[in-house]
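Only one protein chain is missing; all other protein chains are in place.
A and B label the chains in the order they appear, each numbered from 1.
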Amino acid sequence: MPMPSDRASRPPRRRAASVKRRVAPVRVEAAVHPVVVLAAVAAGAGLLTWFAAGRSKPLGLAAGGRSYSSRGHDVTASAAQRLNHASTMLAASVLFDSGLEHYRGQFFNRAMYTPIVVSSVTLAASLHGAGDTDTGSSRVRHAVQALAGLTGLIGFGFHAYNVGKREGGYSFQNLFYSAPIGAPMALTLAGVLGVVAERVRDADPDEPHLAGLSAGRSLAVATAGMLVGTTLEAGLLHFRGAFQNPAMFVPVTLPPLAAALLVRAATKPEGASQATAKWGMWAVSAMGVGGVAFHAYGVARMMGGWANWRQNLIDGPPLPAPPSFSGVALGGLAALELIERSRIRF
Amino acid sequence: MRSRLDLYPGYDVLAKRDGPSWNAKTREVLEKRLAIGPETRRFFDEVEWSTMTALAERIVPQPADRADPVPVAALVDHKLATDTRDGYRNAELPGEREAWRLGLRALDSEARARFGARFHELGAWAQDELLKLAEKGDLDSAVWEGMPSKLFFHQRILADVVKAYYAHPTAWNEIGWGGPASPRGYVRMDFDRRDPWEAAEAKPGREDEAYQENLRVGR
């Protein structure tokens, strides 16, 4: 009995019958893989978010009633866009990384679909914001980003619980191989940067404040903390890889240095040049992108290389992970921009 | 007693043959093994062969409706014809080839002595009775020429026949083993996890789901 899995090109051989061949009723095999369905759902949610964000955006100055100089708007809007670049990068990283890792985990728990959908809508909101040159926040974008921040925290809780309940508890074995504790925080970072982007749009461009603090300075310190957190995650996983390639030391040395530059930038007197810190941020951004290439090389070094991609993409170094560094670094750039330009008046 | 089930419906480990789970050497080795047909005989003579085939059917019985049964006797014959050895023998047993010739002939004459017919002519019950006697070492007439039937049963019959059967892809399908795995190995190793290229087990009431999954292992 010919089976649907038979391929005509296979050389002739003896057929091995299984125990008892199920007499197959005429059936059309599900042509769509569940993963495709998931991807469609995620994409659809993202599109809807995009449209929703477009409709609810306040109509420029008229809605607000406050009026700032046009140059001032440029500063906040530009910083907000930059922050949305950051959250875009992070959301994309989370989307692909959680997709890959949760596919590996066979979506064993239904909650594992959540980050994929949430990061999709976050990605859409962030992209939308990234292209939005106007001041004034969007309620939908704001809400979506807040949701992302919350989802990341809940995911963190889930992962922490998952690690703890394994045989061996909070051991290195489980920190390495069960749900990665730090990973969901990347979604929180995306959400936080996205929320900040909306807030900055609403802030006084001459003296932008967040929660009563100077927006640029507080954001700089916050992104420095995010960089350190992301470094810890990369450090743990690169320790798992025994730092077998010297390049694996880069993401555990460069970002903390850049974070230090950010903190220093936050304490610098007004008007001082932030060139060093900016270079640091650009270096970390580049590292995040270059990391993808290194990880691709890592996949090639696995047994079977790219020909065995179904195994090596999920067992090898994760391709989507390094850009989360770039995302945070872009947030840092936005902070520097706010610090540098907030006091410049015309 | 448990009975055999269609536990991995639709699973065919050979569907993975051209994918990344099989390297060239594996394909070559399995091709040679699958070329051994039920009548491929180089070592046993005709008398031994009829006993051997009947014996194999008792040790690893196969479903009557199996279209293409595992040629167990031929696989044992192949092992002996190529003189593939275990690397040791009990001091009370002769070499592997002599042991098999002697043992099969002895089984045949025990069958004649006790049931008046040759071993392969007996019904399953009588064959099993004889094998159980051998298992306990209670067959000890002169035809064994001093070879303990117990050792012959355990170290030759069981070892060689069972290994022959479970060297065949059909047997692998039956137990849901992943089969050859190189260069591609496995990713998901936790409880109740399977990679998409592994056999899916039919859970009660969800046999069709498993069937669908099993059609996909070769993708």
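In this section, contacts are C-beta pairs under 8 Å (C-beta built on N, C-alpha and C of every residue); 3 or more make two chains touch, one makes a residue touch a chain.
The definition used in the following text is that contacts and distances are computed from a predicted model.
The subunit not displayed here is recorded in UniProt as "Choline dehydrogenase", chosen from "RNA polymerase sigma factor", "ABC transporter ATP-binding protein", "Peptide/nickel transport system permease protein" or "Choline dehydrogenase". Across the complete structure, the visible chains that the omitted chain touches are A, B.
The missing chain, though absent from the display, is touched by one residue of B:Ala24, B:Ala64 or B:Ala142; that residue is B:Ala24. Note on the undisplayed chain: of the listed residues B:Ala73, B:Ala171 or B:Val217, the one touching it is B:Ala171.
Shown as candidates are A:Gly46, A:Gly304 or A:Gly332; the residue that touches the absent chain is A:Gly304.
Among the residues B:Arg101, B:Lys163 or B:Arg216, only B:Lys163 touches the chain that is left out of the figure. In the full complex, subunit A makes contact with the omitted chain through residues 167-168, 172-173, 176-177, 239-242, 244-245, 297-298, 300-305, 307-308, 311, 315. Remark: the residues of subunit B touching the chain excluded from display are 1-5, 7, 19-26, 28-30, 33, 58-61, 84-92, 95, 128, 131, 135, 154, 158-159, 162-163, 165-167, 171-172, 174-194, 198-199, 201.
The definition used in the following text is that only the chains that are shown with their structure count from here on.
Computed centre separation for the pair subunit A/subunit B is 53 angstrom, with centres defined by C-alpha atoms. Chain contact summary for the complex, subunit B toward subunit A: residues 4-15, 17-18, 20, 31, 34-35, 37, 63, 65-69, 168-170, 173-174, 182-188, 193-197, 207, 211-212, 215-219.
Put simply, subunit A touches subunit B in their complex at residues 3-7, 9-10, 13-22, 24, 29-30, 104-106, 108, 303-304, 307-308, 310-311, 314-315.
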